[in-house]
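Omission of a single protein chain aside, the complex is shown with its protein chains in their original locations.
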Amino acid sequence: MVDPLTVRTRTDDVAATGATEHESPTIRVMTTGHELDESEQIAPGASGPAPQMDFAADQVVFELDQLSCFYGSFRAVRDISLKVPKNQITALIGPSGCGKSTLLRSFNRMNDLIDSARIEGRILYHGVDLYENGVDAVEVRRRIGMVFQKPNPFPKSIYDNVAFGPRVAGFRGNMDELVEQSLRRAAIWDEVKDKLKTPGTALSGGQQQRLCIARAIAVEPDVILMDEPCSALDPIATLKIEELMRELKENYTIVIVTHNMQQAARASDVTAFLTMGEDRAGYLVEMAPTQELFTRPINRLTEDYITGRFG
Amino acid sequence: MADTLRPQAAPPAADLVRRAISGRRVDIGARLFEGILLFSLLIALAILVVLMADVIGRGWVVYAERGTEFLTSGNSRDPAQAGVGQALFGSLALMVIVAIVSFPLGIGAAIYLEEYARDSPLTRFITVNIRNLAGVPAIVYGLLGLAVFVVALGDLTGPNSNGRSIISGGLTLGIVVLPLVIITASEALRAVPDTIREAALGVGATRWETIRSHVLPYAAPGILTGTILSMARAFGEAAPLIMVGGAASFVAAGDANLIDQLFGPYMAMPTLVYNWAGLPNQEFRALTSAGIMALMTTILLVNGIAILLRNRYARRW
Partner (left out) sequence: MTDQPRLTHEDLRGSSARRRRELMVRSLFLSAAAVSVIISALIIVSLVGEAWNFISQVDPGNLRTDGWFPRRDMFDIGTIVAGTLVVAGVGLIVAIPLGLGAAIYLAEYASPRWRGTLKPILEMLAAVPSVVLGFFALVVISPTIAQPVCDAFTGASPIFSMGAAGLAVGILITPLVASIAEDAMYAVPNSLREAAYGLGARKRATSLRVVIPAAVSGIMAAIIVGASRAIGETMIVAMAAGGTGGSLFQLNPCQPGQTMTAAITALATGSDRVRGADLAYPSLFFVGILLFVFTLVLNMISERFVRRVRLRY
């Protein structure tokens, strides 16, 4: 049900440009009868400063609580609060430079690799704070996998590419089976089953990316993060990957960063729109089921971005 | 003639342009300049040629007369019998110790600096320190070796010879080339693309697992080349050896066993050449040249192997 105290409409004083910290951005309220799975229980919209979609507790994979990401003293991402649903494809869109990749990489602690990177706020993964003392980033990355912008298979055989992750994680079972299963799930088994010992780098761009997906899947993660996975690929390969994503979401939660709006509209279930504020930090403008965001955006900024007026 | 009856028209514009931009303007200054530059390059190369020619010219007679016996005989006061055998053995033993000392330490330090260390004042200090060490003259390392390995640890390193043993020499030379090993290994590691590390870490591997399975194999050819080149450099170093006792003149031609040889007085190729070069007896000139031929051949061979290996293992995929 709609909470009259919190709903705003398009004509209200929605920030046109450069929201500052204290201005409250739009609150997006969930009504029933939308495009998400019926099995989800959607709680009534939460009021408060952060726009977020809300989901039933056991459907939430990530919960961000006022997360900011810094490189040294430069704040790249500001006060993000949102929830990422299980077994859905969540897209992060927005103009380039607004910190989407930075945000994504904080989900699996890849930003730890940069000396000056740090965060404020919290990311809860199934209720556990990822940046707590004692949490092992290596274990985090096993559960939360990543596919990168430019396909980066190891300069090793296809088999070894897929087998590496399980090996270091201590997998003792039948590796051949695991490799085959992973390659099947990545929709590339038929193309490579006869040449498992050949170099992964000899494949085409689209195949390499699917190999990288197989590699990520092999360690049996819970989440797959994708950082603009199709930006280096041709349209046909891109469509194949999008198709693959739809299959994958049955078993995995997917979060994808893309600067290609059409892709987000096509392929994702939930979309979050971020943009850069005047302080050059990215912030969350609006998050909604994809169809709604693209057809009835609440925030003026969102509408401008979607219609191509900026970004 | 028909031309003279027609009024002379001005040459068409195209012609003017053509004349302006084509044509061989002989710029003597530029030619001269280029010539001087080429000349200086050729002089440098000519010197190398002259050097080689002189060495071979003086030394080949020794090989012609004595063949490989020269390479196996020990040193002697008699030029007809003196050979580089002992010195070759000594140098070889030295190189083994140099490798044992400098490779693990050097490669390990490089791995730490490139893969683990955060950018902090301490790390920068270590890096600057290593670069400075690379520029310290070899003789200063000789003094270090003298003070530490010969004098202080003499009983340990060379009980038979006041500490002036192959062990001392090898340790000292190992320290001389250590900065070089670190620097070349660091460069090889830096050349590994970050995407490979990201991919491995992203799949849940630890730092060491990433290094062991992906970074090191990728960087191995470069590291190998660097270490081999360091050996070639160490092979020709004489100054530190002089300070730690490698210039002991005539060593008793001995069948001393290996341990005694390691802990006792010894000869090495560069110091042998130095000794012979300083002898007043003119016949030793030819011997010196012959020794230099052996020395240079070894060094060039090792350099060649390093480059061959690098080219052969350049990324196959």
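We call the chains A and B, going by the order they appear; numbering starts again at 1 in every chain.
In this text, a residue touches a chain if its C-beta (ideal position, glycine included) is under 8 Å from a C-beta of that chain, and two chains touch if they have at least 3 such contacts.
Just so it is clear, the structure is predicted and the values come from calculations on it, not from any experiment.
Engineer: Considering the complete complex, identify which of B:17, B:80, B:100 or B:151 is in touch with the unshown chain.
Structural biologist: Of the listed residues, the one touching the omitted chain is B:151.
Engineer: Among B:111, B:215 or B:228, choose the residue that contacts the chain missing from this document, as touch is defined above.
Structural biologist: B:111
Engineer: Have a look at A:134, A:173 or A:235 and name the one touching the chain we're not showing.
Structural biologist: Going through A:134, A:173 or A:235 one by one, A:134 is the residue touching the chain not shown.
Engineer: Extract the touching residues of chain B with respect to the undisplayed chain.
Structural biologist: Within chain B, the residues that touch the unshown chain are 27, 29-30, 33-34, 36-41, 43-45, 47-48, 50-51, 54-55, 58, 104-109, 111-113, 115-117, 125-126, 128-133, 135-144, 146-148, 151, 162, 175, 178-179, 182, 206-208, 232, 235-239, 242-243, 247, 270, 273-274, 277-278, 285, 288-289, 292, 295-296, 299-300, 303.
Engineer: What residue numbers in chain A mark contact with the hidden partner chain?
Structural biologist: Counting only chain A, the missing chain is touched by 58, 87, 125-128, 130, 132, 134-136, 138-140, 143, 170, 222, 251-252.
Heads up, the rule we're going with is that only the chains that are shown with their structure count from here on.
Engineer: Between chain A and chain B, what is the separation of their C-alpha centroids in Å?
Structural biologist: Distance between chain centres, rounded to whole Å: 51 Å.
Engineer: Looking at the complex, which residues from chain A come into contact with chain B?
Structural biologist: Residue list for chain A touching chain B: 108, 110, 113, 115, 138-139, 141-143, 145-146, 148, 150, 152-155, 164-165, 168-169, 199, 201-202, 212, 215-216, 218-219.
Engineer: Tell me, which parts of chain B touch chain A in their complex?
Structural biologist: Residue list for chain B touching chain A: 118-119, 195-206, 209, 213-214, 218, 315, 317.
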